[in-house]
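As you look at this complex, bear in mind that one protein chain is not there, while each of the others sits in place.
Then we have chain A:
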Amino acid sequence: MNIPLWLDALIAALLLIGAIVATLGSVGLARMPDFYMRLHGPTKACTLGVGCTMLGSLLYFSVAGQGISVQEVLITVFLFVTAPVSAHVMARAALHRRVACSANTRHPPWPEMDHPPAPPSLANPGEARQGPSSIPGEGSDTRTRGS
């Protein structure tokens, strides 16, 4: 098992970049204010990060192991096909349940959608109430859930 230096550096860079991107996606999942923003982090950043990790692993086992390893290709193709499908299905379920969106959303899907109180770092109510369909003064603590 003797990997040339440039390939070693390339695999290490791919693993590190993949880990950093996936962690950024998970930070977005944990810290974004509402569900529709939270959907962006994992479905794009985490898929890209895991894809980078898979590419590094594919290079490593193709050089160090015996022949090209097929399982990484299979896992990567499956992840890249199913990630948009699961994101679309989850967004449709959230729209069906009428999950509340942030107060700064420009055009909410329906006017009566209740607004949870935005966190103070993102709250600028002067801009949020210029929209035609946002209801000012409503929904400070009327967060009714679906069931």
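Following the convention adopted for this analysis, contacts are C-beta pairs under 8 Å (C-beta built on N, C-alpha and C of every residue); 3 or more make two chains touch, one makes a residue touch a chain; residues count from 1.
By our rule, contacts and distances are computed from a predicted model.
> Tell me the UniProt name of the left-out chain, picking from "Branched-chain amino acid ABC transporter permease", "MxaL protein", "Iron-sulfur binding oxidoreductase" or "K+/H+ antiporter subunit F".
"K+/H+ antiporter subunit F"
> By the contact criterion defined above, which parts of chain A meet the unshown chain? Give residue numbers in ascending order.
Answer for chain A: residues 3, 8-9, 11-12, 15-16, 18-20, 22-23, 25-27, 29-30, 35, 38-39, 42, 46-47, 49-50, 53-54, 56-57, 60-61, 64-65, 69, 71-72, 74-75, 78-79, 82-83, 85-86, 89-90, 92-94, 96-97, 99, 143, 145-146 touch the chain left out.
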